[in-house]
Each structure stands twice: as structure tokens, then as C-alpha cells.
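Okay, handing you the structure first.
A single protein chain has been removed from this complex, and every other one stays in its place.
As written, the chains take the letters A and B, and residue 1 is the first residue of each chain.
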Amino acid sequence: MAASTWRRLLDDRAARVAGGVLGAAALAAVLAPWIAPHDPTLQPDPVALRLVAPSWQHPFGTDPFSRDVLSRVLHGARVSLGVAAGAMLLSVTLGAALGALAAVVGGWVDGVVSGLVDVLIAMPRLLVVIALVATFGTLSPWWLVALIGGSGWLTTARIVRAEFRDHLQREYVLAARALGASRWRITWHHLLPAVAPQLAVAAALALAAVIPLEAALSFVGLGVQPPLASWGNILLDGADYLTSAWWLVLFPVAAVSLTVGSALILADRLRVAIAGEEHGE
Amino acid sequence: MSALLEVRDLVVAYEGRDGRVRAVDGASLDVARGETMALVGESGSGKTSLGRAILRLVPAASGSVHFDGADVRGLAGDALRRFRRQAQVVFQDPLASLDPRMRVGDIVREGIDIHALAPRADANRRVARLLEEVGLRAEDAERLPHEFSGGERQRIAIARALAVEPEFLVLDEAVSALDVLVRRQVLDLLATLQAARGLTYLFIAHDLAVVERIATRVAVMQQGRIVECAPTAELFAAPASGAAQALLAAIPRIAW
Partner (left out) sequence: MNPALLIVDQLQIDVNALRGAAPKPILRGVSFAMQPGETVGVLGASGSGKTSLALALLGLLPPALTARGRVLFEGHELLAASRGARRALRGRRLSIVFQEPLTALNPRMRVGAQVAEMARAHGERDARRALRSAVDMLGRAGLPDADVRSRRFPHELSGGERQRVLLAMALLLDPALLIADEPTSALDVTVQAQVLQLLHAQQRERGLALLLVSHDLGVIATSCERTIVLHDGLVVEDVPTRQLLSAPEHAQARALVDAVRPAVRSA
């Protein structure tokens, strides 16, 4: 029946558009080295080509160091979306694993995981990540993935634990237990497929949360370090010219907004598709 | 007749809102090999909990369950795996009891896989045979549970239980959700399977009318205890307990 959830999603125009935007952004990120018109770090003429407004030569204009903004946005997508996707995968996997463990094993394991979630969920994520980054100094993108991903598993763990506990009471799981199925088998064959749509929602929401998080970190100078471009640090480079060079703000902000908005729409439509599933039968 | 199942003073307790609730409160019951023992009672009388505790799907607080001489509550490892093959269950709501995401063939094959009863190609042949035995078609293995009617789904659940070749089936309100015509067909199927495979049934129901045709004996449960146990004809003719009398009186009386 999960199959029809996906089919319903494909029938949904808003979901298709949102998916298309995310797909296009991902494709642009992957193909950036080939489709970017210029080298994103090249400073051809820091005097003459400084802060040039959008033109055919530089569709998104140039930044204070005469670098081509379009090329930086495209290459920035590699870093920003790459970090976001990695962090999303890490947080959803970690959340699913810990939530599943808590529900299936129960007892003190459940107590520890649930307690941890309750304590950590009260902490503001951005501040915690900023504090950690500030402690360790500047970080490579890999460390960003680990930090952002490692701090984002809480809600997923909660959802998975609640769903698992619900399904563990259901008769099809009882029937599997009566057949002698191990907890591992029940988790893998019955429970994980059951929560797959909810995991997809959690993943889309995680994506929507981590893209601005990376941008924010990079904007305050704690994230991706120049000359490597990311959507956040393009904005940082333009921070002093907000009134004079609008293109330095518009394009990276638009990139963040479009991807985050699409991820949110996708999460929402997926929820609708799942609800349709449950009411459909 | 030797008793296949012996339940003594079994207690099943849950943590309820108002402290511990004893769903089963000292129930004792013998089921002989090859018979159909009906277990009837109002909802809340503890019959489902008793059935699940016998199968060790919920833990018992005290008392004993012996199956084929073995102490079920103490089983572990291989002995527990053997018990899982010997004793199976069919639930009331066949839609809830079948994983909606699995194909019927995979559902029926699950027990064969778990107990490694047959290599893959052989397992599929077995699944096809089982589906035909319960009145479905071998091709149905490819379909999903929601494509079937209620009665057909219950047949799938029965095929899944039979796949591990059990001796004993707990039928927990297995026909209660079916309409009268389908109910009759499923009861006929259960009788045929019992004769062919020498099965022993514990048939849980809230409706005495349902068990009249198929039960050898009827045990009546009330507030966690077995208050009466008698051969079916005897119980229908002269119910001794108040609970049995109430259940009997509740059967809609048609002036024929």
C-alpha cells in the first residue's frame, strides 16, 4: 500500500513542482564544474570588475572580489546542498536507528534514548551548533555534516519510536511473533517498511531545516570557509553592500528559499498522501 | 484423549490507569488433542488475553501453561522455536493481521522462511499449495491483502498459520468480523482443515451461536476465570453459570 502513497504523490502537481525544483538544484550542484560560466574563485580584475551589476557576461553580477556570482551560486550549491543532504541522511538514519532501538528493545534502552531526546530537544539547535563550532574552530564541510546531522536526529527518533510502538501492538506483528519471527526480522520486514513514508516526511523536513542552518553558520563565518563558495558565505561577502549590490543578496537568498520551500511543500504533500492512504481503504 | 494443552491458575495482569488489572485471574483449562474447545465470554472477560498468554504473546504473571507436556512459560531457544511451529493463531480482523505492504505469497511464506522449512523454489510451491488448500488460487500470491474481501483475507491468515504445520490453532474471534454467509464458509473450511490435518482448535468467540456447530466443548469465561466448561450440547441444553445463561439468552431468537 505504500506504493500507492508514492503514486498519490506523483499525481500531486505541487509535489511534482517541488520535487522538480529540488531535482534541478541537485543536478545543478552535481554539474556545477561543467555548467558554471567561470571559475568561482577566479578574481579576474578586482578593480574593474568589482561589484558589476548583472549583465550577459555575468548574469548574477560579480562580488567585491570580481568573482562571478552565478558560478559561485552553482558551486555553492555543491557545498550547501551537499552538506545539507549529508546532514539530512545522517540525522534521519541516526534518528530511525535510535528510535527503532528504543521501541523494539524497550526497557532501559528505551529509557536512555527517550531521556536523551527529552533533554536535547529543549536545547536550541543553532546555538548549540554555533557553540560547538566556536569551540573547535573552523570546520571542514565533513565536520559540518557530522555536527548538523548529529544534532538533528531527535524528532525523527521520536516519530519512529512512536510509530514502532504503535505497530508493535498490531495484530500483524503479533502474528509474525507467533510464527517465531525475531525482533530483528520484525523490524526489518514489517516495521521499517511501515514507517518509510513518515521517514520520507522527516527527511524532507530535515532538509528544510539544515539548508538554512548551514547558510546561517557560513554567514556568521563559522561554516564553510572562503574561498570555497557556499550560499551562506556568498551572502557574507555581500553583507557590506546590501544597499548598493542587491544581486549579492537576492540570488543566494533565492536559492535557499526555493530549495527550503520545495522541501517543505514536498513534506506537506507527502503527509497528505499518507493521510489519503489511511483514509482510502 | 490426552490433553494437548493444560492451563492451570493462569494470571495475566496489565498496568492499567487504576493500577494493575487482572485480565486473566486464575484461569484453568484443558484442551484435548483433536477437539475444538470454544472459549466464550463478553468483551473484557479476558478470553483474548488468555489466548495470547497461552501462545506466549503476552507474559503471564503466574500459573502454568503446558503444551504437549512442555512448560510453555519456561521455553527458550530451540524449544521455543519448536513451540512457535506447533501453536499458531488467527486473529479477528484479517486486515489488521496481514502486513498491508507485503504480497500474499510473502505473508504466507514468512513462517517457512523463519523456520527454514524449504528451499526457495520449494517454498513457493508450498505457498501455492497452501493457498489452494484454503480455497484461494496460486496466482493470488502476487497480490496485496487489500485486494481481497474479508473472507478471503481470513483464508490468507489461515494459510499463513498452516504454513508451519502446526497442531494447535488459537482462532481469536476469527469469524466475528465476517458476514453470516462468509462466516459459514470459513467455518466449513476450518472443519475441513481440522479433519484433514488433525488440528486442535481453541475457538475464541463472544457469540455462542457461532460456536454451536463446531465446538466439541465450550468454556465460558467471566472476569478472568473459567466459570463453566461443558460439552456443547449439554451447555446449550442446561447452562449452569449465570454467564452462560446470559450469553445463551442473547442469541437473537427467531420465531420460525
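Annotations for the structure displayed:
Keep in mind that, in the parts below, a contact is a pair of C-beta atoms (placed from the backbone, for glycine too) under 8 Å apart; a residue touches a chain by one contact, two chains touch by 3 or more.
Since the structure is predicted, the reported quantities are computational estimates derived from the model, not experimental observations.
Looking at the complex as a whole, the chain kept out of the display touches B. From the options B:Asp68, B:Glu133 or B:Asp207, the residue with contact to the chain not on display is B:Asp207.
Checked against the full complex, the candidates B:Arg85, B:Arg101 or B:Arg183 give a single residue touching the omitted chain, namely B:Arg183. Interface residues of chain B with the unshown chain, by the touch rule above, are 42-44, 149-150, 178-184, 206-209, 212-213, 233, 246-247, 249-256.
To be clear about the criterion, only the chains that are shown with their structure count from here on.
Contact residues on chain B toward chain A in their complex (touch as defined above): 52, 55, 57, 80-81, 84-85, 87-89, 91-93, 95-102, 110-111, 114-115, 144, 146, 157, 160-161, 164. Considering their complex, residues 1-2, 170-172, 174-182, 185, 189-190, 193-194, 281 of chain A touch chain B.
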